[in-house]
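Note sheet for the following structure.
The block that comes next holds subunit A.
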Amino acid sequence: MPQIIDQIFVLLKHWLMGYIPALLQPVVSAILSVVPVLIAFPLLFAITTVLERKGLGRMQNRYGPNRVGPFGFLQPMADGIKSLTKEDIIPRTADHLVHLLAPVVIVIASFLVYAVLPIGRNMVIVNLNAGVLFFFAVGSMVELSVFMAGWSSRSKYSLLGAMRAIAQMISYEIPLVLASIVVIMAAGSLSTVTIVNLQATYTGIWPHWYVFTPWGLTGFVIFMIAATAESNRCPFDLPEGESEIIAGYYIEYSGFKFALFFLGEYLGMFATSAMAITLFLGGWAAPFSFLTWIPSYVWFFTKLLALIAVFIWIRGTLPRLRMDQLMNFAWKFMLPLSLINIFAAGVWHYMPAGISRWFVVTLIVALACILLSRGLRRNKWFHVRTYRFAS
Partner candidate 1 sequence: MLGQGILKGLIETARNFFGSYVNKDRLTTVQFPEERLPQIEATRDFPLLVYDGTDWQQGLRCVACLICEKACPPQCIFIEKSTDKKPDATGKPQFYPARFDIDISVCMSCQICVEVCPFDAIKMDVEFELSTTDRFGGLLLDKQQLAKSNEYYNRIHPTEAGAVDAALADERAKAEAKLRQAAEAKAAAAAATPPPPPAEKTVIQ
Partner candidate 2 sequence: MNLEAIKSEIEANVPGCQLEIIPNTSPSAQHSLLVDSAHALTVASFLRDGATVRLDYCSNVTGIDWPVKEVSTKTKVKKIVDGVEKDVDEVVKTQTGGYLEAVYHLYSMEQRQGPVILRMRTEDRTDRVHLPSFTPLWRSADFQEREIFDLFGIIFDGHPDLRRLLMWEGFVDHPMRRDYVDPDDYEYEPTAHDEVLKRAREHQSAEGGL
């Protein structure tokens, strides 16, 4: 029975496909696998915006939206209607075509990456054998659209935002890719499905998630930090840094175009989180072998929501970094650390299983962390000060 529930969507699709003429089968099959994604993730976007506002509210000792609809859950709908009926302003001097294309591109790019993300057992739109590569390749289109938006608006603040965005996003692209290489080394495949399948096995009750190795943990942390930066979330929200450059690259966007940017951003956040889950947290696999009766997609979305909660939590706490610190952090900490992490993963591979390789690899990674963080602090004052009092 659990298997049937687990595979209910797959079975449903197969059953439907039986009624479709063979000629149309590929197309209908494609549509049938795409449509759920097109429904589920925008829906998740809507729910997340409410949850984020409510969660932030709770962190700040208040309720958050609770009037619009039951418990405020119709808030995104109201926002949507309002955006839809809002006047659309394009600055006179702007590049009209690029200005129009930018939000479209960001949404398309954000949706495309879901093609390779396994949402549950046997539930992936397409199992590419270069899935991870596809993910990163398509994912970088987001940067393009952000730059298009900032540049085409021809406002000074949006230009600054675009410049910040492009510098930031390309800098964090590299640690993002390098952090995932360790997993690929261990799995020996670029296919996301294979990677998850490898992790969905158990020793006793414990799963084989890559996050439970020293290099996996390091890789996961690097990946998550880079993912935060890629999706322009706090504390890396410089491109839209409200207190500095007002609204950054989308300063001139109104109406639904602005909503599309929001949608694209959140979809990007979900996608990178989903990728982190796929690579390090066992994808749709249950955390303990005795919990496998819970459907795989439930696990996937649980993990996804948990990661989003962390994003929100961080947003509720931290101040923003400055541009130079951000770049230094990327190039002088994250990048070397991820290179060392690849080396550590190699060492792990060649050492015999046992406590000794745990010790050695942990040592390598920890040492690298400490040395690199020291390097970051080197020419700064950066200390908790004590103060004197006038007599």
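Here is how the candidates were picked: all candidates are chains of the complex that A comes from, given by their letters.
Convention: contacts are C-beta pairs under 8 Å (C-beta built on N, C-alpha and C of every residue); 3 or more make two chains touch, one makes a residue touch a chain; residues count from 1.
Quick caveat, the model's predicted, so the values are computed rather than measured.
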Checklist entry - So which of these touches subunit A in the complex, 1 or 2? => result 1
Checklist outcome for this item: Per the touch rule, the subunit A residues reaching candidate 1 in their complex are 55, 58-63, 313-314, 316-318, 369, 373, 376-377
